[in-house]
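Only a single protein chain was left out; the remaining protein chains are all shown in position.
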Amino acid sequence: MAADTILDINNIEVVYNKTIQVLRGLSLSVERGRIVTLLGSNGAGKSTTLKAVSSLLTLENGAVTSGSIRFDGEDIARATPHGLVRRGLFHVMEGRRIFEDLTVEENLTAATFALSGRGLKPTAFDLVYQYFPRLYERRQGRAGYLSGGEQQMLAIGRALIAQPSLILLDEPSLGLSPILVEEIFSIIASINRDTGVSMLLVEQNAAVAFAVAHYGYIMESGKIVLDGPTERLVRDEDVREFYLGMSGGEHAKSYRDIKHYKRRKRWLS
Amino acid sequence: MLIGTAKHSYRADEALLTTRPQRIWMGVLAVGLALAPLVLDNYWLYLACFVAINVASATGLNILTGFTGLVSLGQAAFMAVGAYTVAVLEIRIGTPFLLNLVAAGAVAALIGVVVGLPSLRVKGLYLAIATIAASFILHFVFVNWQTVTNGNSGLSVPPATFLGTPLTDYVQLYYVFVPITALMVLGAANLFRTRIGRAFIAIRDRDISAEVLGISLLRYKLMSFAVSSFYAGLAGGMWAYFFRVVTPESFPFVYSIFFLAAIIVGGMGTILGGILGAVFMTLVPELLRFVVDILSPVLPNAGTLLSPVRTIVFGALIIGFLVFEPKGLAEIVQRLRRFFHLWPFKK
Amino acid sequence: ADEIVIGGSIPLTGVFAFAGVGVEAGMQDYIKIVNEAGGIAGRKLRLAYEDTGYKVDASVAAFNKLTSQETINLYYGDSTGFAKTINPEIDRMGSILMAGASFATELNDPKAFPHQFMAGPDYSEMTGILLEYIAKEKPGAKIVLVNSDTEFGRDPIAATKARAKELGLEVVEEIITPPTAVDVSTEVLKLRRARPDYTIFHGYVLAPLPEFMTQAKQLGLETKFMGTFWSMDSSIWDKVGEVADGFMGVMPYRYYYDEAEDAPMLKRIREMRPTYQSTPYMQGFLTAMLFAEAAKRTLEAGKDLTGANLKAALNSIQDFDTGGLIGMPISIPGNSIPVGRIYQYNAAAKKMEPASDWISVQE
Amino acid sequence: MDVLFFIEVSLAGLGSGALLSLTALAFVLIYKATRVINLAVGEVLMLGAYLFFAFASGLGMPAWAAIPLAIAGGGAIGAVVERGMIRPMLGENPIAVFMVTIGLGSVLVGLVELTWGTDPRALPAFMGNAPIFLGEAYVSRKIAIAFVVAALVIALFLALFRFWRGGVALRATATDQAAAYSCGINVPGVFSLAWIIGCGTAAGAGVLLGAIGGISPAMGVFGLSALVVVIVGGLDSVAGALLGGLAIGLIEAWAGTYLGGEYKLVTTFGLLIVALMIRPYGLFGTREIERL
């Protein structure tokens, strides 16, 4: 393992409820200061991978049954989820997971617990409001009533407060308007650039993910099937067809032109 | 779903018992139930009758709480309404007992709808507390509505009469209660094959989306309360014919907890769960009685330990099931079934 | 020879465990005495009982279990609720004579409860005895009734008020407490406003009586607190201490430590049990004695042990000597034994002391 | 109408209301952090009283030592229960956890019955006996003391939630445990803390209550009255517990005095239903968010 690798996942298997195997020997690593993206179709196990890293798997009755995960050079098999956060690993979960009953400001306060025992100067909330002015307007409102996009901003805002060295981002573009996607990804890129924080980014929107990431992995059914620097991935034929929707030409094909597949046979005939 | 059973029509697929082994086992059970009184002594018949009553009521509560997601701690109070209805009808009018039972259910259903009204605004555990309140208020009515309920001393119920014979011993009552309960259980199972049952479950899972999908919350929440209380009322009616005295203290609050515990231990939201839970929770204290009998030669004051131990076991069962087997006995039975597959009726 | 079995649904645990434990001991002791003397007509007595936790359905289950296991002709029940619930079944079976822990007024009706009786006065007769005493001590006295809001507690209210009127006593306030009340401040304030000469509690064992009495004392209230049988055990009051001093009540039996000349049975009890035995013990003991007597008379008359025969034999008891358990000879024409005596608690001596002679309210 | 009498009755009502508030606080603390309605609060309260009894009467300790020990004992029960029964239930539906606590209540009653028997007992007196008069109005000494203690404790918690970041951690944990973890909040720690403090509070309330009315395994039903209070006040509101408790105390006192003791329960339960119809989440409770 290279010294500048902040996260190293080595051949892990993950099983839910002691029965459902989701990851089958997955390996990937994130170099310090880099943004690495992890792509894959629904159910491939992307979120599971992130949860395995942040130790949140146990909450869902999942377990890493073999392989190892090292964060900052240390094995995390025994770490508690909150302990990891306090060591600088922040997971922005899928589906935002903001505290609905708390106000926007209290949501940010909650994230200050990530600083406990780290001797860091707390980040002023202003920084968050600066990136996301809309949150400032609604700072006293209950977060549960925010629109989807606003909630996503809040979720990323919490990560800013926590001053992590590695952020796991699970589908940050989900449900965001195109301009916000651009904005958020610019912010992600600039956070990465300004603070040098490393990121592991799970995305469905491959185009924007490739725009910010330095390196990419593609997974199917619990395994990595392809990886490489983004420049190389975007030229890969399969990636272009299945993730970017471009067949041959430079432009994506229209959704109107999609073939109707032959219907499957009826169940009872 | 069992593997290896080709279904030949939608009707067969939607039947209650979809496999041959299921049907055979059900037949065995029915015959067994029919013949049981030939071998049971009075004590076991007493228990069987009591179990039947509790199964009926627990099934009702399961419809409300397990399937519709409205937690109620008032089931015993609804039973009391049914029991008083039967008592009053028997004493004052002397209508036929089957009619009285139906009336008991109907009156309880009516009260149930009234108690259910807060459910439109009040949710979750807040609702559970509202039902506690309702049951204390009903208790107050039983104590103080002297002219009808005879206050604290309650009412003595004449025996049910069927074709001129008073049904006084447990064999007779058994043959009345068990079929009634079986019918009620069947009704509940049917309910969940139709749109009404689906609406209940939808309300449990996500009430506001259910409304947008065309399910009137007002109607179905109240309907669920009505059905559940109808079951309770009818069970309470049987209770009245069984114990033959109805007083305000006959249906204490812990009895309501008992039913909630029963459906949890049995398995919430499955018909089988309601049955298993009621049977199990009624019989466990009695089994402890036998354990104590066996222990008493060894342990001199085993007798005095019985009641605290029962209390502890009652609590421990609830905790144990919730922590280790949250889906209840029904899930265990399912697992056994899967394990034995088609045994012993291999095709 | 075969045995005569006394069945029992007894609350060895639960809220009234204190009663059940005493009852069981009392019954066992009397049974021992009978058996040591050769039994009844050569047949030994035996107590077959189950704990009920003072829950009616558990009592009924115990009854059904015991009666389906063996022939039982005598039965001890644990509560008013049970007595009423099982009554139709007992009448139907026709083979059992039953008594129990309940002195409910309602049960004192040979027509409605032909196969039951109680080994003492019913609750109304108890308060009647108290009122008679009050009328004699302080004619025209003002009385407050404090009752728990339960079937047990409300039982004698109507009869007490009627009897008070007959005796020229004035009931100035009725206080009903919720069954689980712990804090009785408002009730005490009511009491203070009513300023009664006597306060009669019924429907409690102990709580909330001590708190009532403590606060009343703090307020300087001059009222005499009185209770009925179930709150008259002296060991319970021993634990309360100083405030308990002067508490009075009606008691159908003598106390364990009563060394009266005419009470050989108490001496016998003290020999069998060197430490204090509770009032429920006495009740159990006497009930067993009456069961045995009824069985003896039935068998001596050459009759079968049926409910009706046993009850008839019991009702034939006239001027019967209880060995001093009760300080006067008793007769049982109906379902109760309406005699009793007023005792007063002496905190210094830790004893209940007689405050009146034996009073009978038999018509 | 007799004004002095009315004042005295009202004072007595406020006094017992304060005890309700204190017990209600135990519900609120646990609910705030874990979204669990701990129906065993009443039984923990009873256990607290019995522990005090054991330390003070059984071992002959002075009250100043026995009270903290009883409270600590309550806290210890809280810790054990949280660890053994509540944490494994993380993420289960609230009704299931609610039922676990019902089971717990039953177990605790059984254990107390096994250990100390079922007879009611009196606690050794430790509050003195001299009556207290506010002007001319009489207040039972124990009730007055209970009132002061309850008021202090509740004020403390109100201040705590106002000025301490931990309050946010508590509520964050309650709303979404996984998310709380991901913010670096020590979720198991919050859970334990809430249960320890909640059960300790209940045990303390038990000592006060036992001193007033004596103790018995059945005294846990007091928890039910306190539950009414939290429902009226709002399950997650400390202020609601305070005001709800006082209000219900007063109303019960008035109902008991002017209508009769048998009306106490119906009046409160009747009001409870009315209150819920008007404010389904209690006077100060947080509305559940409903969005599509």
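Should a chain be cited, it is by its letter among A, B, C and D, assigned in written order, with residues numbered from 1 in that chain.
Criterion: a residue touches a chain if its C-beta (ideal position, glycine included) is under 8 Å from a C-beta of that chain, and two chains touch if they have at least 3 such contacts.
Following the convention adopted for this analysis, contacts and distances are computed from a predicted model.
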{"item": "Missing subunit (named according to UniProt) among the choices \"Oxaloacetate decarboxylase beta chain\", \"ABC-type amino acid transport system protein, ATPase component protein\", \"Succinate dehydrogenase flavoprotein subunit\" or \"4Fe-4S ferredoxin-type domain-containing protein\"", "value": "\"ABC-type amino acid transport system protein, ATPase component protein\""}
{"item": "Absent-chain contact - pick from A:50, A:161 or A:206", "value": "A:206"}
{"item": "Contact partner of the left-out chain, one of A:5, A:58 or A:186", "value": "A:186"}
{"item": "Full-complex contact with the absent chain, from B:95, B:146, B:165 or B:190", "value": "B:190"}
{"item": "Missing-partner contacts on chain B, residue numbers", "value": "1, 10-11, 13-14, 187-188, 190-191, 193-199, 201-202, 204-206, 208-216, 223, 227, 269"}
{"item": "Interface with the unshown chain - residue positions in chain A", "value": "39-43, 95, 134, 141, 145-150, 152, 171, 174-183, 185-186, 189-190, 193, 204, 206-208, 210-212, 242-245, 252, 254-256, 258, 260, 263-264, 266-268"}
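Rule of thumb we're sticking to: only the chains that are shown with their structure count from here on.
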{"item": "Most extensive contact between chains (C-beta pair count)", "value": "B-D"}
{"item": "Mean-CA-position distance for chain D and chain C (Å)", "value": "37"}
{"item": "Inter-centroid spacing, chain B versus chain A (mean Cα positions, whole Å)", "value": "49"}
{"item": "Chain A and chain C: spacing of chain centres that average the CA atoms, whole Å", "value": "76"}
{"item": "Touching two or more other chains - residues of chain C", "value": "13-14, 17, 149"}
{"item": "Numbers and ranges of chain D residues touching at least 2 other chains", "value": "113, 262, 265"}
{"item": "Chain D to chain C touching residues, read off their complex", "value": "2, 5, 8-9, 12-13, 15-16, 19, 113, 117-122, 129-131, 138-141, 143, 209, 212-214, 216, 218-219, 221-222, 253, 256-257, 260-262, 264-265"}
{"item": "Of all residues in chain C, those that touch chain B in their complex", "value": "12-14, 17, 21, 49-53, 56-58, 60-62, 64-65, 67-69, 81, 84-85, 87-89, 92, 106, 149-151, 154-155"}
{"item": "In the complex, chain D residues that touch chain A", "value": "90-91, 165, 168-169, 171-172, 174-188, 286, 289, 291"}
